[in-house]
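The excerpt is restricted to a subset of chains, each kept in its original location.
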Amino acid sequence: MPRSVSDRRTHEPGGRTINSPQTVSPRRQYSKVDIDALAQRYRTWGRWGPDDEAGSLNLITPEKVAAAAALVRTGRAFSLAIPLDRNGPMPARTARVNPQHVMFKHGGDLLADWENAQHGMQSTDDGVYMPLQCATQWDAFCHVFYDGQTYNGHGPEAVTSQGAAHNSIAQVADRVVGRGVLLDFPRFYGVDWLEPEDAIQDVDVEACARAQGVEIGEGDLVLVRTGHMRRRREEGEEHWGDYAAGPAPGLGVSSVDYLLPRGVAAVASDTWGLESVPSESLPEVKFALHVVLLVNAGVLIGEIWDLEELAADCAADGVYEFFLTAQPLTVTGAVGTPLNPIAIK
Amino acid sequence: MPRSVSDRRTHEPGGRTINSPQTVSPRRQYSKVDIDALAQRYRTWGRWGPDDEAGSLNLITPEKVAAAAALVRTGRAFSLAIPLDRNGPMPARTARVNPQHVMFKHGGDLLADWENAQHGMQSTDDGVYMPLQCATQWDAFCHVFYDGQTYNGHGPEAVTSQGAAHNSIAQVADRVVGRGVLLDFPRFYGVDWLEPEDAIQDVDVEACARAQGVEIGEGDLVLVRTGHMRRRREEGEEHWGDYAAGPAPGLGVSSVDYLLPRGVAAVASDTWGLESVPSESLPEVKFALHVVLLVNAGVLIGEIWDLEELAADCAADGVYEFFLTAQPLTVTGAVGTPLNPIAIK
């Protein structure tokens, strides 16, 4: 029997909630054949032409953008990005180090030449070395290949040292603004956070959306809060712990059966991998949702988004939809980029 | 007599326009005393409290954001960022190299292990080394010191190797969305582009805004098109030439007398320095507008913005205002960041 939210409730001293139907459904298990079938079912290759590199973002029509802008009522804006600095979640010893912000010139340089620098104008300057997926980010479609192909059927030669010739995140530089919808699962379940390995199923998505009074529709940018980022923040000094690559709560495979028929354009979460880790499709398919969403459906995946402040606001006013402006950086050929998504209510 | 647009018109073979009153007004000349007086006049230090780090962005109230969102009618979105890659405008031999996009893993790696990699899921990954002001960017207030101080009176010790303790661009991560207004000077004057050293004066701003049917108001994010980027693109193979640090058209000092009393929150342009280069305040003050806007008024400066596509659209529909979402990256302590501004009409 899968380990799930309910397992932990009964012996939680703090007793966050009475065990009730509203817990994450049990994990399921998928073979490669299962995932292949899902991939085929939701494949959109060719739907917007053989040269398309925007995938389901095509569903965000100008009309959808205009309608999303009309959701702005109070004008409150929320940044959903974590800081880009050395205190980020990345561990040592992989290519994904935390952002290395370096100063090219700073106030200390003025002080070192104060006789002159105290008069007139002086400037400061800086730079950064950073992996493009080390913090709040979009995965480009070409971030993932399945059976040797990425979105719209491109093979591995589409991504070389020159970057991605197809499906780079830079190709959708002006395509990722629209209606955002937040699904706040911990609040829905009355807990502080979901547990690692919790896998949010289709019925869970449906129930949460209903309870929070939002309908998910075509072109939506769906934000999935698990509380996992909050948990890692609250637990201990070296708070990130295994956040960057460890077990995590997240979407289960069946969630796509709810999301994709409704035409979502992107899904983002407060974990490092969006989907429940370990994946329900292990060992045969490492990250099933990446395969279905990025490679086949052409749906962007957002990771390491900080949804805490926004979620608190949504809980306060009961409004779980908003205008979301989540444009990537224009790094030519990039297979992902950091970004600073802004939700406006 | 200053060299100005009109100088060149009389002998332009293409004869873009009849010489007429609508050319950029003559350059003026300012001493340090003049600039000091302007700095004092427009200084907002303390206006939003001694700890304020948002400056005139405080004028973008939630109400302003909501009103700006209401400008979205058709939902067409325009990215105003140039590509972040090695073909950017930066020259060799300064700290500001072009962005160095590096692949950590790519399709070629799959091919090198094709027996395995053709089955199941594979991923790609990448990173970047880049100066934060090498492309489309915001200058943070702390990018500039004048007489030893940056916005709100902080001294040089406010910006160290740890980054900016005050006035970092990251402090306004959620503050730079609002009403955008485009002033398209080349179109106003009927030319392809302004000339280096052209200095747009207060009366020029007023005339252009009037002609293009926009009023500039409190909290506005003003985009100043000079055509200089287009020119460098159209001229020659190594098209950027001296774009990154050479003479350029731009705002003249008197422009602030029009813009600041109206409460603008940010000004951005399609040149590397916003203001006319060389500055009208040389040699005593290197970049007078930087001193007045960043240090004293607390008004953000945007540089190297690509306004071509947006400008063409504005010319087509005659609408020069829009919703502008121009959030910076959240690089902790950064004195500037690249961004991908999106204008939505």
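The letters A and B name the chains in turn, as written, and every chain counts its residues from 1.
Everything below uses one rule, namely that contacts are C-beta pairs under 8 Å (C-beta built on N, C-alpha and C of every residue); 3 or more make two chains touch, one makes a residue touch a chain.
For clarity, every value in this text was computed on a predicted model and none was experimentally measured.
Every protein chain here shares one sequence; 2 sit in place, and the complete assembly counts 4 copies in total.
Definition applied: only the chains that are shown with their structure count from here on.
In this assembly, the C-alpha centroid of chain A lies 29 Å from the C-alpha centroid of chain B. The touching residues of chain B, counted against chain A in their complex, run 32, 61-70, 72-79, 81-85, 87, 95-96, 99, 101, 103-108, 110-111, 114, 117-134, 136, 142-148, 155-161, 163-164, 170, 173-175, 177, 284-287, 290-291, 323, 325, 327-336, 338-340, 342, 344.
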